[in-house]
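Pasting a structure below so you can have a look.
Every protein chain of the complex appears in place save one, which is left out.
All chains are identified by letter, namely A, B and C, in their written order; residue positions are counted from 1 within each chain.
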Amino acid sequence: MKLEILLAVVFGGSLLTYLLGKISKRARDILAILVLLAATAGIASLYGRSSTAILCTGFLDFPLVLRIHPFAWIFALTIAVVGLCAVIFSWHYIRKKGRTDFFYFMMLLVISSMIGIVLSGDFLSFYIFWEIMSWSTFLLISYNREEAIAAGMKYIVMSVAGSLVMLVGMISLYTQTGTLVFEGITRNLNSASSGYLQFILILFFVAFGIKNAIWPLHVWLPPAHSEAPSPFSSVLSGILIKIGTFGFILLIYGIVQVQVFVNLGHALFNVRNLLLLLGAVTILLPTFIALLQDDAKRLLAWSTVAQAGYMILGIAYGTSESLSGGTLHFFNHALFKSLLFMVVGAVEFRTNGVRDLNSLGGLIKKMPVTFAAGLIGVCGLIGVPLTNGFVSKWLIYHTLIVNHSPFLAFVALLGTWGTILYSYKLIHHIFLGQLPRKYEQLNAAPVSMKVPMIFLSLAVVVFGVLPGLPLHVINLSEIGFGMEPLAINMWGVVTGSGTIQMLNIATALTLGGIVLWLFFRMGRKNTRADQLDNYAAGAPVPADRYQYSVKFYDPLTSMIAPYLKDTADNFYSALARGIRNVGNGIRRIYTGDVGNYVMYIILFLAILIFIQLYWKVW
Amino acid sequence: MNFLSEYTYYIGAFSLIIIGLYIILVKKNLMKVIIGFSIFDTGIYLFLIAVGYLREGTAPVFSKPGLDAGKMVDPVPQALVLTAIVIGVAVLALAVILAIKIYAHYGTLNLRKIKEQRW
Amino acid sequence: MVNPVLFIVVPLGLAFAIPLLKYISKKIIRFVPALAFLFNLIFALRLIPVVMDHQVHVQIGGFIPPLGINLVAGPVGMLFVVLIALVGFLVSIYAFHPIKEKDEDRYHILYMLQLTGATGVVLTGDIFNLFVFFEILCLASYSLVAYLGNRAGIESAVKYLIQGSLGSGLILIGIGLLYGQFGTLNMADIAGRIHSVQSISVYVPLVLFITGFGVEAALFPLNAWLPDAHSSAPSTISAVLSGIAIEVGLYAVLRVVFTLFGITHMMGLFLLLGVLTLLIGELCAFSQDNIKRMLAFSSIGQIGLLVFAFSLASTLGIAGGFFQLISHTLGKALLFLAAGYMIAHTGSMEIASFQGMGKRMPFTSLAFTIGAFSMVGLPPFMGFPGKFMILKAALHDGQMLTLILLVFILIATVIEGAYFFRVVQVLYFAGEDLPDRERAPVAFSRFVPMFLFTGLIIVLGIYPSLITDLLDASALELLDRPDFIKSIIP
Partner (left out) sequence: MRKLISIILLGMVATGLFMSISQIPFGEPGERIGDHFINQGVNETGATNIVAAVVVSYRGFDTLGEVSVLFTAAMGLGAVIGLVRRKKTHTPIEPASLIVYTGCRFLFPVILLVGTYIVIHGHLTPGGGFQGGAVIASAFLLMYLGCRGKRIRENLSRGLESLGGLLFILLGVTGLVIGRDFLFSFLPEGEAGNLISAGIIPLIYMAVGLKVGSELTGIIDHLIEDTDELPE
């Protein structure tokens, strides 16, 4: 499929969906799914292709260029697939709410603009799609009213700030190189000084870092992800923040070139080290902040911030293995995090909007499919072998250890440890433990929710067993960046200092599993005991005094909580308040007394005359 | 005193302008401010006329034959002043009617008290 | 080719004729302004290709330029004429519904005179004639601000009048000083001789002009009238004041600075002034609860941005400034119209009272949202190319001062985004969700202008190249001063 047609289909489809919604709600939902199916098929048909197309010859005398290459392909495909899943998921989810046409329109617009971003071949079209994505996201985040309004505000203000900084960086690149097309910039950037490159990189890092939620710029993410409607949360967390990741890879590997990037600046302080440091902080702090959360979606949101840190580590490290790790982690994270948001969304849907972990529990019996999906998702998140998260994390750890970065490796491992803790908290609080009385009549998730969840769960497992599939595409894109590709096969990766073969692991695990199963099979038969038929210190606990699982990691959390203040958030809030106060103060100059106003005019005149008398400017 | 005789008209005109501005700046009463504008405008008209003045010149009207064209004052500033006066009248009329309306609404002409529109 | 003088004469004649037309039928009066500005719009658009090729000079009364008054229809002038006619036409459609029960004819007359004055200012080549038309614009504005006759309107009009006529007085002194030194009133003629005299005696008229025109152009600190006047006027007039009047004031400043005086070495001062205006406007708007005051302060901020862009004094900067100017005119007019319609519906100017407007007035809310997005500079709306061009020009300029000021511009833009997005959120997401039934019908006369403004904002946002040639030609006209002078005074 041609790139222009692809974009026309998705953007036109979005608008058409909105208009169709005025006629028939059902037709609209189907059309939305069809549009994304078409997009997925279209993108899939472009596999392995590298080509460019001109979208428009002169926008302000700049050509708008589209291009496809393996690197963009994997992002575009992920976006389309996750978007498709989220739209299917919305079928039931959104029906009870108002403004559904608007929801679908914005949802498709966000997805379309993200496809536009990854397919753009120059900075101007990149920026245009980027901004369309920003404002449509803003409208969707605010969709849930009440607290969502503040979340949307936080998002859009940071987003506008970031994109303005990007605009400056982009125009600065233009004045330096005379073009905005990516290839042209790469070609003309050789002569640029190292200081200039670092300056440009920092500008873009701010912009991409805000989208990708790197530590001091992450504050919009937790409220936005938790307040957005759940299908959109999974888009947000699964792919939208990865657009920042895309930007990082594009900038470092596609434009500046990784050899230049690694050797930039000082030995000790340079943008690479800065980025690595921030990546480490982004893993560490948010992981443990996630541990403190009692809101399921907020927990996942913080987890997203933390996982983004892994990607940053992988990308900023700058070897082909680390890039593979980072990119693969992006791909995997898109699958399991959107899956997890759907799981939470399904629960939220059935419980009428309950997201508080402490008031849920025991839903495993009511929503078994959802539980299974959640379990697989959580396993992927932790990086349990045979799920996809394992391979990408292994690649990242391997890079860090082999290249002698013990501190970073330690942080990464510590992050995984924390991940295990909060993942278990999530799965336990929702699905295990005691089923509250009020949820006894709960139904299982509707089919429209099950389908994407099952699909994504399968994907998590399949790509966990066959990591060679995505790694193959990633290799193609690394060749495109002029890097040495990894030695891979269908089952895993071969490196000089270690090999990972999922076939072996799978076999070993399967054998182990069979042994365990036999062991339990041969052991004594389990007896089922009634919930109240147990003892606490010799006395039965009355039903109403039964302890639900609240304050799960109380000793740990009370120990670490004081260190986990979200200082960045407080800083921005104080800044916003400060600006408002300054504004309130400044507008007092318009006193309402016209005598003062006349005085200002005369003052202005007098100052201008004074300037001439004193400095002789003319 | 050559200086004064050289620039008397200018000094007079600019004194009027400055006095008018001073009244506009300092006075509280809207009517007084309007009067200040009147003085300010008058100063400007005087200044414009003074710019076109020619020593011992006559009016630029060939009302009888034999008038020396070289002795006539510049007619352009006079035309400008004519226009400016009409504009001044228009502004003055509007200002006065607004003052009347202000009084009807607020019961006062004190500009320091008419401060509902601010900030 | 139509004679440019008709752009002034036709609306003026129709305005004069309205009292007579009233005897024929009271109904037709409200269509007269639309007719006049439609005429202007069509013929001005047809004249544009001609002026792109060469400036059109028109003498009045058959006297050659330094003697008689001449009109200069260059790219800059025609750009403004088209803009004035466009906004005038669309806003006059909005006024098919009477603003006030009584005195409909006076409203239309004043409205036409206001825009005629603006057209005269941008077309004339004579400094005193510019002053006269400027006075028409100002006087009509004072009257229209007070048109509703309520407390706020009268108070704002008085304050506006005091500041405005002070500014006019200063301009008149400046004209007198210039005539005294050069003995001519034609702008090109003065411009040709300006460097022949001692600096201070030219500098003082310059600052008098900047101060005088700056009052109307709403430069800080001369802009205290603006928030009052814009918020108290009827919404149509707010749209015109914000979309046309201050831009024309800015045009006068530009004409004086670039063409008349040909300044090249004070631009740092203007850059500072522009950024100061921008920051103060946006900061004040940020803490407003009254929607019209917020929009008014936002206009101040936009003017600051324009001043910054023009002060870069490069082709890029001026072209970008013009683009942003057009974008601001269309966007702010749209915002005022949409806000005005919502205010008419709710009876309150508090932003908080607009809750649920997205359901009750979906089209108006959409129009407001698009206008707001365009103001902030989001693609694919018209504000984006403008901001892009200005930033490009600023970075191309590359001086340290510009780059430092750029940081403040970015901060101001973020603040601007914050308050505009807040209103958008209130429109759609604040308060309880309303059922779909409570939808207010959109009157045809309200729908058409808002629809056309919205359409223009989107079309020009996607195809900015439609007008960039004209903008480049305009920038060239302002910068190529010797050519301008030579073409009028050979």
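The working rule: a residue touches a chain if its C-beta (ideal position, glycine included) is under 8 Å from a C-beta of that chain, and two chains touch if they have at least 3 such contacts.
Keep in mind it's a predicted model, so treat the numbers as computed, not measured.
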> What are the shown chains in contact with the chain that isn't displayed?
Replying inline: A, B, C
> Which one touches the absent chain: C:109, C:224 or C:450?
Replying inline: C:109
> Which subunit A residues touch the hidden chain?
Replying inline: 595, 599, 602-603, 605-606, 609-610, 612-613
> Which residues does subunit C use to touch the chain missing from this display?
Replying inline: 3, 5-6, 9, 12-13, 15-20, 23, 58-63, 66-69, 100, 102-103, 106-107, 109-110, 113, 116-117, 120, 124, 126, 128-129, 132-133, 135-136, 139-140, 142-144, 146-147, 149, 154, 157, 173, 177, 179-181, 183-185, 197-198, 200-205, 207
> For subunit B, which residues lie in contact with the unshown chain of the complex?
Replying inline: 6-7, 9-10, 14, 17-18, 21-22, 25-26, 50-55, 57, 59-63, 69-70, 72, 74-79, 82-83, 86-87, 89-91, 93-94, 96-98, 100-101, 103-104
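Just so it is clear, only the chains that are shown with their structure count from here on.
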>> For the interfaces B-C and A-B, which has the higher count of C-beta pairs in contact?
In response: B-C
> Cα centroid separation between subunit B and subunit C, in whole Å?
Replying inline: 29
>> Roughly how far is subunit A from subunit B, centre to centre by C-alpha average, rounded to an integer in Å?
In response: 69
>> Give the residues of subunit B touching no fewer than two other chains, as numbers and ranges.
In response: 21, 24, 33, 114, 116-118
> Multi-chain contacts in subunit A: which residues touch at least two other chains?
Replying inline: 587, 590, 594, 598
>> Considering only the defined contacts, which subunit A positions touch subunit C in the complex?
In response: 58-61, 98-99, 127-128, 131-132, 134-135, 138-139, 142-145, 148-149, 152-153, 156-157, 160-161, 164-165, 167-168, 171-172, 174-175, 576, 579-580, 582-584, 586-587, 589-590, 594, 596-598, 600-601, 603-605, 608-609, 611-612, 616-618
> Which residues, counting only subunit A, touch subunit B once they are in their complex?
Replying inline: 587-588, 590-595, 598-599, 602
>> Help me check something: in the complex, which residues belonging to subunit C touch subunit A?
In response: 158-159, 162-163, 166-167, 170, 199-200, 202-204, 206-208, 210-211, 214-215, 219, 221-222, 224-225, 227, 263, 265-266, 269, 280, 283-288, 297, 358, 373, 376, 378-380, 384-385, 387-389, 391-392, 395-396, 398, 406, 410, 413-415, 417-418, 421-422, 424-425, 428-431, 433, 436, 464-465, 468
